[in-house]
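This is the structure I want to talk about, given as structure tokens.
One chain of protein is taken out of this complex; the other chains stay put.
Up next is chain A:
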Amino acid sequence: MSGGNNTFLGMPAFPENAAAAVQNSQLRFNLRKATHTIRGKRAGVVAELPDWMELRQAGKEIKDHTLRNLERYLLQLEEAVTEAGGHVHWAADADEANRIVADLVKATGETSVVKVKSIATQEIGLNEALQAEGITAYETDLAELIVQLGDDWPSHILVPAIHRNRSEIREIFQDKMADWGRAAPEGLTDEPSALAEAARLHLRERFLSTKVAVSGANFMIAETGTLVILESEGNGRMCLTLPETLISVVGIEKLLPSWRDLEVFLQLLPRSSTGERMNPYTSAWTGAVEGQEFHLVLLDNGRTQVLADEVGRQALRCIRCSACLNVCPVYERAGGHSYGSVYPGPIGAILTPQLRGMSSAVDASLPYASTLCGACFEVCPVAIDIPEVLVHLRGKAPHARAERLGMRAAGWVLNRPGRLGRTQRLGSRLRRFVPKRLPGPLSGWTNTRDIPDIPAESFRDWWNRTDGGAR
């Protein structure tokens, strides 16, 4: 694991990763079960709200309005946070953000931090960067803990350990907990309650002994300078309140103009992500509270560049609910790791290549990691037209020479009806010579499917011969 934006680079392209993942039957079973369960729950609670489509539209418009006036609201936020006794830092990229956090931690004299689950800090590789400075970051979200102990990658933005089942988790706890702090209890079973209790004991020790916490945020309110976190285990609340220093690293797109706007998102987010009517813990804090120091690191890391793209910028509306992952048939079979980024699934396929550019093999293949079936767009609570962005990014992706020539040739044939007709007649004449298995890139098709027979006569020729069936 290297830090910064290079976290997953050097990875093979998506099709190769996915081809390997799809062979893993345990992974496929775990993913299918988990995504289908949560998919059903989401559909149920969304159907309960008669005004869901209006809420969704409101969410989209609030986000668009904020993004259009991002600079103004960010400055307003900075002022409000500062006024409330917090410190605001601006980070242009991952390295800068990591350095700011590392320096802040070092200034406290501490060598360990507890963390609230945060994808932004994974995006910048914060844990690894802190490690290089001699600081250990401890994840406190149950699923993140499983991933960290298992020396693994998160494979889902909401349920990072979605690819693990409970017997795998039991093994990880038993083998690794002792290396990181309190060991797993003797005779640990794979009962969910036993696993949760083991994690609780392990984490409690950590919360009570650590003086610095690092978090992200789900929302930042420009008007009041308030940060908001939604979570369901209570570990977040422990991290946010117990330590003496709190450092929050937040993407600049997480902004909302006012408190009132929160109303919309507190309905959209839990229903879309966990399939619950409301989430168990909502924590909000403004600036520094007594006895605690608060730092806000505002992270750009490619976001303003995304904002500059008229079609692509809608990806910045994302509230990381993960609904799109749970309905995506490609994600369900390829798994989160295939996407080579902390943002997997449909949102990852459009966000990652925009944040990182498309110079690596995996990033260039991500816009193609979709059938454009549109299930993701349908469930997205802020109406991000993911298929539209995918198609847009494909237009900018590097194309292989052979494909370019093929597409140009097809365009040449299709541009004139005469050429199309002649090609069809040639195909019909040669139809007996079409092999059952096609060569090269088309072999992927014929490996598992029979190609259709080429008809003796095209529709066009039939129409002309029979005058549209009249003769």
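Heads up, the rule we're going with is that contacts are C-beta pairs under 8 Å (C-beta built on N, C-alpha and C of every residue); 3 or more make two chains touch, one makes a residue touch a chain; residues count from 1.
Methods note: contacts and distances are computed from a predicted model.
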- Note on the structure: From "Electron transfer flavoprotein subunit alpha EtfA", "Universal stress protein", "L-lactate dehydrogenase complex protein LldE" or "ABC transporter permease", the UniProt protein name for the chain not displayed is "L-lactate dehydrogenase complex protein LldE"
- Message: Considering the complete complex, identify which of A:Ile38, A:Val212 or A:Ala375 is in touch with the unshown chain.
- Response: A:Ala375
- Item | For chain A, residues in touch with the removed chain | 14-15, 18-19, 22, 28, 329-330, 333-334, 365, 367-375, 377-378, 388, 391, 394-397, 399, 403, 407-408, 410-411, 414-417, 420, 424, 427, 441-442, 444-445, 447-452, 454-455, 457-460, 462-464, 468-469
